[in-house]
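The complex appears here minus one protein chain, its other protein chains still in place.
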Amino acid sequence: MRLVGRDIGCTRGGREVLAGVSFSVVAGEALAVTGRNGAGKTTLLRLIAGLLELAAGQLELTGGAADATLAEQVHYLGHRDGLKSALSVRENLEFWYAFLGGRDASAASGGPGGGILQTALEHVGLAALAALPAAYLSAGQRRRLAIARLLAAPRPVWLLDEPTAALDAASQKRLTELMRNHLAGGGIIVAATHGPLGLDRAAELRLGAA
Amino acid sequence: MALIDLANPTRFLVLAERVLPWLMAATLFAFAIGLTQSALAPDDYQQGATVKIMFLHVPSAWLGMFCWGLMSVAALGTLVWRHPLADVAAKAAAPIGAAFTFLCLFTGAMWGRPMWGTYWVWDARLTSELILLIMYFGVIALWRTVENPSDAARVVAIVTLVGAIDLPIIKFSVDWWNTLHQPESVFRMGGPTIDKSLLVPLFAMVIAFTLLFVTLHIAAMRNEILRRRVRGMLMLQARGQEA
Partner (left out) sequence: MMALRAILLRDMRLAVRVGGGALIGVLFFLVVVTLIPLAVGPNLVLLKRIGPAILWLGALLASLLALDRLFAADHEDGSLDLILMGSAPLELTVAAKGLAHWITTGLPLVVAVPVLGLLLDLDPLAIGAVALTLLVGTPAITFIGLIGAAIAVVLRRGGLLLPVLVLPLTVPVLIFGVSAAEAVIVGPASFATPFTILCALTLASLVIGPAAAAATLRHGLD
């Protein structure tokens, strides 16, 4: 599986944000997208996620599922968490599992999504708070719940926009571990970041004027 | 136990637990007397037995308005005196006041249908009472809009005080406008115009309704304090899982 971008260009609000950007990431690899603020890191991620339209160039995921679009095979972890305060931690996760996974849940043990969701919550350290309304979570805990979403509904490509922001040292270590597992399982990661990702090998794509 | 102890939520809970059983007993007793008196009261020469709806209708009207008055005092307590239990009192009172106001409108409609051929007219008194009901619902919705009740308290207090203007309008509407509703017959200059045989059961029911209100209100305040405690504990639980 390979995620390829050729000569990508994007215009937003009349301004050309990206031009002539190319990259290639194979399964098991991570790509760190760097650059100053406004260089277009978030724009590139949103392009891959299908949330923005390409003005020029091509994006392609070869070796992925034949009947799914690129957007359906990608997880996007942006600046906002996608959580509803009025729902509990578990209810939030159950929703995204059902909505993004699309697979019949009863295969997992313990009822609909029981096994997968419990594991996901444990991986981010929120299992004890499953019944708590999301309104009571701190910013770091909300971020961790958002990360749990990536674990609950498996998709091959992870797009992470400054994933370590709002996380303390322990949670950052946990996230790096999860990223390593994802890569080891043949996944692809594209992460916009200011600092190092903590992964052993990560190619770098520098955006903006050199 | 000094009155100041009521300002402390924990002491309030203790007091409430002690007082509630007595209040409930007193309420039941008062209703027993009031309902018996109402049943024994003579039929009106014009309206027959239907007039006895008055024994439900009038007390609920008074308590619906009294409750908003209580909420207004609580509003001052929140805004001016910063009393710790003021917003609890206000929040607990709103649904009870709404219920009494609705009961007033409902019994009025039931009374109006056989008497005057219609469930409803848009005259000044009924309309201002309906507006009071709408304001109650609005305040209840306002309490629910903000997740933390303490944050909503000041906004609700202001709305409550502004809404209190409706109370004198309701009271004097029957004098200021030509209405289908009958004019003031109890609290007026020159004394009541209702015959004593109906006045006594009426006041008995008023006492019973008032005791009911006090009982319900104290129970509701207790529940609200407990609810906030649960919320506090949930927040502590969330903090405890930071690592």
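Points to keep in mind about this one:
Per-chain numbering from 1; labels A and B assigned in written order.
Please note the rule applied: a residue touches a chain if its C-beta (ideal position, glycine included) is under 8 Å from a C-beta of that chain, and two chains touch if they have at least 3 such contacts.
All values derive from a computational prediction rather than experimental measurement.
Summary of contacts with the chain left out: across A:8, A:25 or A:49, the touching residue is A:49. Of the listed positions A:83, A:120, A:148 or A:189, the one in contact with the omitted chain in the full complex is A:83. For chain B, the residues touching the absent chain in the complete assembly are 109, 118-123, 127, 130-131, 134, 137-138, 141-142, 144-145. The missing chain lies against chain A, touching residues 12-13, 46, 49-53, 68, 71-72, 74, 76, 78-84, 86-87, 91, 94-96, 98-105.
As a convention for this text, only the chains that are shown with their structure count from here on.
Averaging Cα coordinates per chain places chain A and chain B 54 Å apart.
Only residues 147, 234-235, 237-239, 241-243 of chain B touch chain A when the two sit together in their complex. Taken in their complex, chain A has these residues touching chain B: 85, 125-126, 128-129, 132-133, 135-138, 140-141, 168, 170.
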